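Only one protein chain is missing from this complex, and each of the others stays in its spot.
To keep things simple, chains are lettered A and B as they appear, and every chain counts its residues starting from 1.
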Amino acid sequence: MSGHYEARFAAVGGQGILLAGDVLAEAAINYEGLYAADSPTYTAQVRGGPTKVDVIIDNKRIEFPRTTAIDFMLCLAQRSWDRFAKDLKDDCIVLIDPSLVHEVDEKYRVYRLPVIEITKKKMRKMVFTSAVSLGAMAGLTNIVKPESLRKALLKKAPRGTEDANKKAFQLGYDAALELLGKSG
Amino acid sequence: MTIRLAHYLRMNHMPHMWCPGSGIGIIVKGILTAFDELSINKNDLAFISGIGCTSRAPGYLDMYTLHTTHGRALSFATGVKFSRPDKNVVVISGDGDSTAIGGNHLIHACRRNIDITMIIVNNNIYGMTGGQYSPTTPTGAKAATSPWGNADHPFDVSALCKAAGATYVARAHVGSGVQLQRLIKGGLEHKGFAVIEVLSNCHTQYGRRNRLADPIDLINDVAKKTVNVRQAVKMSEEELEGKYVVGLIHKDESRKEYCEAYDEVIKRATASR
Partner (left out) sequence: MDKNKNIERKVVFWPGNIIVAEAAIAAGCRFFGGYPITPSSEIAHVMSKRLPEVKGKFIQMEDEIAAMGAVIGASLTGMKAMTATSGPGFSLKQENIGYACMIEAPCVVVNVMRGGPSTGLPTAIGQSDIMQARWGTHGDRPVIALTPAYSDEVYSETIRAFNLAEKFRTPVFLLIDEVLGHLSERLEIPDPSEYELIERPRPTVKPEDYNPYDPSFGDVPPIADYFSGYRYHTTGLNHDMTGFPTTSQELGQSEQERMIRKVMSKVDEFESYEEYMTEDADILIVTFGSTARAAMVAVSDARAAGIKAGLFRPITLWPFPEDKLRELSKNIKGIVVPEANLGQLIYEIQRVAHCDAPIVGVNKVGGVPIYPNEILVKIKELV
């Protein structure tokens, strides 16, 4: 990773998106010796409302802890896109699920991946949405090494769900590589 | 001169500041007698108050005495008791202090059932601040802030405490010193939140405004309105209108005391480590 990286995970409450942000930050801190800052939106609306978490990663101490130029955004709801698609760099990598997000500004590097469908069909439990998303992010970006993300995810996963999380991560990762035209 | 119970008193701080004829002296004596009969060591005793005439009592007592802010005595007492459940914590408070500004703390201490003994001296008026009507001033009575008669409706303090969950509720009249001592002693022995409401007299602020300026007249006036709890059960609601039921009103030993309940929390938390 070069110098400074900003990522935004946007969804609606209940999709487990806060977890994805924490996993990225902890991967950077624990496995790559980087600094990370993680600020969730903080509202009383825990379920159902638009929510996001911003993660900043840097190779030195982070001064301003809020995002100003976002390099990567994952979005899993149109409402969340409409509300949170701000401060994105022009070459921002945008990962959306086309079944949930229909209209985005095409000036960004937009990748459409059916995260929800993959989770529903292959994992059968929506709780793995964040693991699939993280896998997809690992495939599309080089913020941190895929292996670091995987390790951080497994460390955070509830006991007994490690194998399923590993599988979900791999599904997202492979789907992203396929999208990029690379083979897994 | 030897004064019985003097070992609980700070004699160097006498004379006290209370009006001659005020019921507070009888009440303090009742409390100290109960301490003495139960052999409570003054080194194991915190005596806590808020603001008002009644709340000046701790200053005269040789123990750990804490004269706090208006209405808040129970919150401080909760901090002391919860930190040291092995010690005795007693709160003394007037009707304004405990049921108006401190009303929220009172009902929640009752609900929490923390092992504190609470003496509420109810003289139906704010004495120290100059005779304003309190939550226990009878409807129609005159006060510095009700010169045309009180439009407000009074609390039944004991009923309030019972309803809020206090596990020992007693009411005594300042003219019945022996019963008063016995009920305070029972409250101290009770494991849980104990309220002893003492019907007292403020002839200076209440009496003078309501044609009862002589302390004996005022004490007798209240005494006339008391009904013992044993008689009260035989009386109808209409007959009890305007009366004060005295005696042990409520006692429940089945509910767990708060500090003991928290000890179990500690056990669970330390076992899971």
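Keep this in mind: a residue touches a chain if its C-beta (ideal position, glycine included) is under 8 Å from a C-beta of that chain, and two chains touch if they have at least 3 such contacts.
Keep in mind that this is a model prediction, so the values were computed, not measured.
Listed here are the subunit A residues that touch the chain not shown: 22, 25-26, 29-30, 35-40, 42-44, 61-66, 68. Even with one chain removed from view, subunit B keeps its contact list with that chain: residues 10, 13, 42-44, 46, 48, 58-59, 62-69, 72, 74-84, 87, 104-105, 107-108, 262, 265-266, 268-270, 272-273.
We take it that only the chains that are shown with their structure count from here on.
Put simply, the C-alpha centre of subunit A and that of subunit B have 61 angstrom between them.
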